[in-house]
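Every protein chain but one is kept in place in this view of the complex.
Letters A and B name the chains as they come in the text, with residue numbers starting at 1 for each one.
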Amino acid sequence: MTDHSETAVLASEPAPPPAHSASEIAEEELVQGSSLWKDAWSRLKKNKLAVASLVIFLLIVVACVVGPWIVPYDGQEQDLFLGATAPSAEHWFGTDTLGRDLLVRTLEGGRISLMVGLVATVVSLAIGVIYGATAGYLGGKVDSTMMRFVDLLYALPFTIFVILLMVAFGRSMWLMFVAIGCVEWLSMARIVRAGVMGLKKQEFVEAAVSLGYSHQRIILRHLIPNVLGPVIVIATLTVPAVMLLEAFLSFLGLGVQPPNASWGVLINEGQQNMEIFPWLLMFPAFFFALTLFCLNFLGDGLRDALDPKSAKD
Amino acid sequence: MPLLEVKDLKTSFYTRDGVVRAVDGVSFSLDKGETLGIVGESGSGKSVTCYSLMRLIPEPPGRIDGGTAMFDGRDLLTMGQRELRKIRGKRISMIFQDPMTSLNPYLRISTQLTEALRLHYDIDKKAAVNKAIAALEEVGIPEAAKRVHNYPHEFSGGMRQRVMIAMALITEPDLLIADEPTTALDVTVQAQIMDIIKKRQEDLGTAVILITHDLGVVAGTCDKVNVMYGGRMMESGTAEQVFYNAQHPYTRSLQKTIPSLQTKGEQLYTIPGLPPDVSKPIHGCAFYPRCPYPKTGLPEGNRPDLVELNDGHCYADCRFCDSSAPIESVLSTDVPEETEAAGAAE
Partner (left out) sequence: MLKFIGKRFLQGILVLLGIYAVTFFLVAATPGSPFSSERAISPEILAQIEAFYGYDKPASERFITSLGNILHGDFGPSAVYANRTVTEIIAESFPVSLKLGSISLGVALLLGIPAGVLAAVKKNTWLDYVPMSAAMAGICLPTFVMGPLLALVFGLIFAVLPVAGWFGPEFVILPAATLGLYYAAYFARLTRGGMLEMLNQDWVRTARAKGVPERTIVWKHCLKGGLIPAITFLGPALAGIISGSFVVETIFQVPGLGQWFVKGALNRDDFLILGLTVLFAALIVLMNLLVDIAQVALNPRLKYD
């Protein structure tokens, strides 16, 4: 029902509830919140694709973290005499042109790629949430200026900018993590702002304001926890995006530098020799694509689970 | 043969949170020139009833589970899409509840107004636009010739609802389904809009299904009334039967809520408690938790049958409970405890 006019008299609403104190209201929010998470979790569990993605992704993570200690080879150890060999019982993924075991190198590359995914996403999360929450909370002129700026940045060639950063400050891995995080925060800022704008209208924030809580406290205590759902979704989708950017840079030789290897580096090495040693391309490319796949499906699944309305039906 | 005869219509939504039985066994019939009012609280399934007739239920999640709707001898619920399209907009038109979202913001009013005309009749564009202008004038839009080429966002809510009405009436349908056509408008405009619809009915013998919250409007304009609750029919009959000889406790409670029937200065009566949640199966009587009558049956008992009192006056038979006393006597004594408990629990 949208509107009430004076003569629309069917009593469809119950009597107004007794006045709540702000803390009670906040508590109710929390209770609602927890059932929201439970609902979301049960919805996610029903989404087989998302669950499978989560499981496979976790397996990949565990393999990359633990694997290199288990596999009896060293990723840096060359065996020029051996050279590139096809997958075999000794070297499951074969060896590269320098005789290094590809399995270990793929797992170690995964470590770096996943690390980028984590660190850069955290950076982007921090920037995006602070920026978006500030814009949405302050509203008005400040907000429109801040968001216009985001629109502007959206349309800019950021990859080029990251490349320039790498050129200017040398190809340090940590710098790259941060640089990537610095350019991938825009969606996050937008979604947080939208969430904050929507929530601001709700009464529990008004109640908090009327009780004289400081802005900072309102943002931290009320707004941020409530936009958590969309933020988790975007963060999940940011991980593959930043991994992609890292691999892109590494592929071009501007990212991770040998002898360190990320999946991007391995794919580059593989494609140079793919006519003769196609497995050098296949294994890293497969793991990279599979990881992106899982993260994207998981992100989509989380979106459906956390925001049933936006579910693509 | 009535123009439209609906029997035992059932429509559900199969959502991931369960089956929502939005309409569960609704029947009515309507002759040419007649007006049927459907009343009930929010969520009682009024809109879904109408959408089902027009086959506008989004499928999935929705599905028409059963029943028939004979329109001019043909079943609307089972006919093919092609045939259905020839009836939609030409012989049956619909006015939707929310004028703000029911017009396409990307198309000019003129395009939207003339669309049905051009689809169903052999009429050239210029003549169609002229007819559209006339239709806008009829519903009281000033400077219609100029405004016909505007976009919806250039109209206020009330104006948009008028456009919706003009759009529905432009093809001179046999049946007009009006889903709360005036809820979004202020009182004077409401009266004007109802007058437009009434006039059309007198001129062309259009049958009307009028969905509303406003029992006053129903009493003033409808020949027949259908009272819905929780997707089910509680009572139906002529306006006289339902208003002056109300049988069902829900109908009686509804009547109590009409302000003009209440003593001035008294607080407005509202039915305590909330409408039922139709996404959970309802056993027995849907009104049980809020019913003010002394209850002798169990809430989980049998579903009351729809029985006919006399010529067409039907109601859900409360034979498990004692609903014989007039409602005043029930309400003037203390509110039964169960009701309060049920209301508070919700």
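A few notes on this one:
Definition applied: a residue touches a chain if its C-beta (ideal position, glycine included) is under 8 Å from a C-beta of that chain, and two chains touch if they have at least 3 such contacts.
Only a predicted model underlies this, so the values are computations on that prediction, with no experimental measurement involved.
Across the entire complex, contacts from the unshown chain go to A, B. Between the chain not shown and the residues A:Ala120, A:Met176, A:Leu254 or A:Leu298, the one that touches is A:Leu254. Screening B:Ser93, B:Thr206 or B:Ser253 against the full complex identifies B:Ser93 as the residue touching the chain left out. Listed residues A:Leu44, A:Val122 or A:Ile163: the one in touch with the omitted chain is A:Ile163.
Hidden from this view is one chain, which touches chain B at 51, 54, 56, 58, 60, 85-90, 93-94, 96, 98, 101-107, 112, 115-116, 119-120, 151, 153, 164, 167.
Annotation for chain A: contacts to the undisplayed chain at residues 152, 154-161, 163-169, 240, 244, 247-248, 251-254, 264, 267-268, 270-271, 274-275, 278, 281, 285, 288-290, 292-293, 296-297, 312-313.
Everything below uses one rule, namely that only the chains that are shown with their structure count from here on.
Chain A and chain B have CA centres that are 47 Å apart.
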